[in-house]
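Every protein chain except one is present and positioned as in the full complex.
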Amino acid sequence: MKNRMRALALGLIGATSVAIPAFAVDLNVTCRCVIGGVNSGTAQWIQESVIPAFEAAHPDVKVTLNQFGGEDAQLTQQLALDFSTGAGPDVSAFDGFLIPSFVEGGLLKSLDEVAGPEVNDWSGWAALSEGSRSLMEYQGKFYGIPLGTDVRMIHTRKDILAEAGIDADNWQPKSWEEVLDAARAIKKIKPDSFPIQLNAGVAMGEATTMQGYWLALLGTGEKVTDDNGKFVVSSQGILDTLNLYKTIYVDEALGDQRAQLLADGRNRSFANFRDGVTALLFEGDYFYRSVTPEGSEFAVPNRDEVMGWVKVPAQEPGKGIRGQDFVTISGGTGFVINPATDAPKEAWAFLSFMNEPEMQNAFQAIQPRITARKDIEIPNSPFLTATSQALLPLTTARPNNPNYNAVSSEIQRMTEAVVSGELSPEEAMAQYKAAVTALVGAENTVSLL
Amino acid sequence: MKLTIPAFVGRIAFSALAALIGAIFALPLLWFLFAPFNARAELGLALPDPWTLNNFVTVFGNSYAVQALWNSFIQAAGGVILVGAAATLAAYALSRSSIPGKSAVTYILLLFSSVVSGSAAMVPIFLIISAAGLMDTHIAVILTFAGGLLPTAMFILRDFIDSIPKSYEESAMVAGASPVQAFFDVALPVIRPGIVVVVVWAFVNIWGSFLIPFILLRSDSNMPASVAIYSFYSEAGTPIVTLLAAYSLIYSLPVIALYLFVSWKFGFRFFGGIKA
Amino acid sequence: MTTEPVPSPPKKVRNFALLSNRAGAAFLTPAGLLVSVFVIVPFFWVIFVSFTNRTLLGRTALNPEFVGLANYFSLFDPATFFQRGQFGFSLILTTQFVLASALLGQALLGLLLAWLIQTVPPWVKRITETFVIAAWILPEVVIGFAWFAFLDRDQGTLNMLLEGFGLPPGDFLLQQPFWVIVVFNTWRGAAFSMMLFNSAFSSIPPSYFQAADVAGASSWQKFRDIGLPLIRGHIVTDLILITMWTFNTFTPFLLTNGGPSYRTELVSIYNYRVAFQDFQFGKGAAVGVIMMLINLAFALVYLSIGRKKKVR
Partner (left out) sequence: MASVEFKNVTKSFGEFKAVADVSFDIGDGEFVCLLGPSGCGKTTSLRMMAGLETPTSGQIFIGGQEVTHLHPKDRNIAMVFQDYALYPHMNLADNIAYPLKVRGEAVAARHGRAKEVADVLKIGHLMDRLPSQISGGQQQRTSLARALVYPAKVYLFDEPLSNLDAKLRLEARGFLNHLQRDMGMTAVYVTHDQAEAMALATRIAVMDHGHIVQFASPIEIYRRPATTFVANFVGNPPMNLVEAEGAQVDGKLALKAEGLTIAGLAMTDAIGKALATSNKLTLGVRPEHLGIAQTGAANTITAPLFANENMGPESLVTLDRGDSARVTARIFTDDHLDLSQVVTLGFSAEHVHLFDSTGKRIPALGE
């Protein structure tokens, strides 16, 4: 009886889990990308350019793309769980800022540890810019190859600025006050509008921290961590940043408070920009690349005419980080190899293959972006060319800290508390201080007040 | 019997009140009756203009979404068979045998399951499924649901069986039937309405749930409709209202049909009531 | 007829039962195995992990430490306990949510509906039942989206209706998020109570009510004096189940994401955030354990009430 049960159980497991390998090696690639859906360009590139070309070059390898349609945080969950049990895709798209926490959790291994020392011989390393290489680097080791980077700016609706009497083509605000003044001018002629969008709140997740809080905080000359890597939990910069939020969303209604609080707020903010409700939107080049092109949901009609961009000013000229007048921040994504992959050599072959110039150029043909490789041209995109040239020299990166993700959540809470009018900036900062101290320990925090 | 005037007015008032509550319950769902047939549906309630079936054509053109409906069915049907069979046997044993401590068992399990239904237990369940090598299989989803739903199913069903006179099985045994014969010939058919309630309840639960398949499955070809529905979100993550409405309607039809079939065929009956 | 008294050897007398202990054990085996693997093992895992600082990411993923009751202390830290987005706030919110939507909402509405449909014409009964039950059985992603559309400030059906009646439209998801999820959960779950009470009422012999009719009792009196006392056991069953379900429900997340500003962050959602967004398994497990203890307290209270009244 017992034996029969065991046979039955084994049979069930066998029948459902054993796939018959038709090829010598199967490779699974996952990205948050769906053809016709999220990050369609990436999916299309991998499916239609990379995989056929790779399989042609490696006839014994079969590559399958898993198109993940959920949210970023959900993919993070799945990867973390899978990597912790030795399961999961062989190669996966990965946001650089998660690398420290994955590495510390034992969920990622450096590329040479997984695939062998020949990783270091790859010719492409030299072609990567210093800044972009560091996106997938932690404590001097490489955990993946970056695909591209980005920069952040204020996207403008020139038509609306003009209506408010601003010379839109030559307008470049040099302080927060100038941005606010422009918004006030627009609000005056269009009382129903919400001229500024500076992301805040929990619902937008990391987009609040990256596109909102950081852009303001850098303008006060501060970062989330100090030079020693300790988290700043109370400072004049934080207060000024929160007061900026308060001015925009609570005191003067220059921004759409609802869009910061509702679950689908980010899309509402995009729609506001499309509909001319918002004229000054703090976002990355992603907004231009993926959100507003013709044919997409938030396409701005007659985009080349009405849409412009300006650099994000510091609070006052020269008050920004490193004494800059203007600030920006970059993040980046790339691809990593599952430390438990059954086919490390093939996975590395695929990973490096997709980052060869030929494949990168194929990607650019589908969707131009700021690449990590210095030897790839940005084809026919004045916007990307101009922004990357102007902003990459000014840029900053997020701290390479395993606790950053958790602290970022607290930042989102802090901004939400202010934007919703529930807490004063002082109270919100006090709450932030308590929460971050509990997270990382008092010894890893610093108060500048 | 002739109704007095106040009684008549009372009955009208009762009917009106019942109808009103029914209408209020219907309100949030009204949108789903119109939007799928509307070529330009938005969040607002509007008569289809222009009227179209194209939304359904598009949805059926999405092979991933169609496959997902079938996956939902496999998982729900498998889970239901397992829950129904195991809960019936167990509830019968808890009701009819004199195993010591049986009255405490269902309460304790119910409490345990309240912990496990929370997301805290997703991690151990993931680890168990992963250790068993069942990741990304239907059987993983089926087993997990069966385990999670069983305590409540046993609770409902034991209440039901307790309310059925023991004389059915007693008469069968006096007549010469063994306990197993009495169970299959007599008890099982008599318990059937209770099993139906549990089965429908379990089916609805599995059919609609998102978190467990999401955590235990990986490949598109195994995902149920609750996950696949997100393929009708735009690149930016906003719902494509027309397609989402059409898919939601298709996705909802099986549970509605199941309910109507069951209430027509068996009637939806609960017993229950705790005997102190 | 004579029968010699056979001195039977002293053996343990096992009372007859419809199912022998051995058969009963066999019947319990399949459920026992499934429940052990998918309920009991995870249960003890959760309890164990709640005493560690295990996380999914970061240093404590690989080498979690035993931290005793630290997770519990941090949940009950008086400095932050009542702050929005903290455990205490969620706990109080959830208690109010259970009181309002399960006890007042689902149970009372279910009772009312069950009583109403005893007397109304069959077609009214059928239509009302179908809609109420539809709310209960439709998949949660569908329901979440339906309500999202229903409550939309600018286009939603609700505001359309309100304006049709000359009332001011509301921004419900932002302004009254708590009441939105209360109404939502009442709507979603009333069917179960209705069905349970419906079958309870129909199991009462009609003669009891006819006797009351003859005595001239009003509908309310019949309900209070005959219907209610006779279904006490069912009420206890219903309260145990719906309290537990409401206490653990996650569905409002689909409507509000726990927001805005954590104003609808029920403990189940808090638990999800801690365990699956912040990846703090230890702390999440502690939340799960406390939730179970609260469920236990609820169940004991109901059972003792049910018992006391029966004795009287």
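By letter and in written order, the chains are A, B and C; residue numbering begins at 1 in each of them.
The rule is simple: a residue touches a chain if its C-beta (ideal position, glycine included) is under 8 Å from a C-beta of that chain, and two chains touch if they have at least 3 such contacts.
Values in this document were obtained by computation on a predicted structure and should not be read as measured data.
Asks: If I'm reading the header right, one chain is hidden. Which shown chains does it touch across the whole complex?
Replies: Contacts of the omitted chain with visible chains: B, C.
Asks: Which of B:A41, B:A146 or B:A172 sits in contact with the chain that's absent?
Replies: B:A172
Asks: Return the single residue from B:A18, B:V186 or B:L244 that touches the missing chain.
Replies: Here the residue in touch with the unshown chain is B:V186.
Asks: Can you name the residues of chain C that touch the chain not displayed here?
Replies: 1, 3, 5-6, 8, 13-16
Asks: Determine and list the chain B residues touching the chain excluded from the picture.
Replies: For chain B, the residues touching the absent chain are 165, 167-168, 170-178, 181, 185-186, 189-190, 192.
Here is the rule we use: only the chains that are shown with their structure count from here on.
Asks: If each protein chain is taken as a node and each touching pair as an edge, is the resulting graph a line, ring, star, complete or other?
Replies: The chain contacts form a complete graph, every chain touching every other.
Asks: Give, as an integer number of Å, the spacing between the C-alpha centres of chain C and chain B.
Replies: Taking the average C-alpha coordinate of chain B and of chain C, the gap between them is 15 Å.
Asks: At least two other chains touched by the same residue of chain B: list those residues.
Replies: Those would be 123, 127.
Asks: Please set out, as single numbers or ranges, the residues of chain C touching at least two other chains.
Replies: 56, 276
Asks: Which bits of chain A are touching chain C when the two form their complex?
Replies: Listed in rising order, the residues are 73, 77, 80-81, 84, 98, 101-102, 104-107, 201-203, 258, 261-263, 402-403, 405-406, 409, 413, 416-417, 420, 422, 431, 434-435, 438.
Asks: Per the contact definition, I'd like the list of chain C residues that touch chain B in the complex.
Replies: Going through chain C, the ones touching chain B are 15, 17-21, 23-25, 27-28, 30-32, 34-35, 37-43, 45-46, 49, 56, 109, 112-113, 116-117, 119-121, 124-125, 127-143, 145-150, 152, 154-158, 160-161, 187, 190, 195-196, 198-200, 203, 219, 231-234, 236-238, 240-241, 244, 247-248, 250, 268, 271-272, 275-276, 281, 284-285, 287-289, 291-292, 295-296, 299, 303, 306-307, 310-311.
Asks: For a test of understanding, state which residues of chain C touch chain A in their complex under the given definition.
Replies: Result: residues 55-59, 61-62, 74, 77, 79-80, 83-85, 153, 171, 173-174, 256-257, 259-262, 276-279 of chain C touch chain A.
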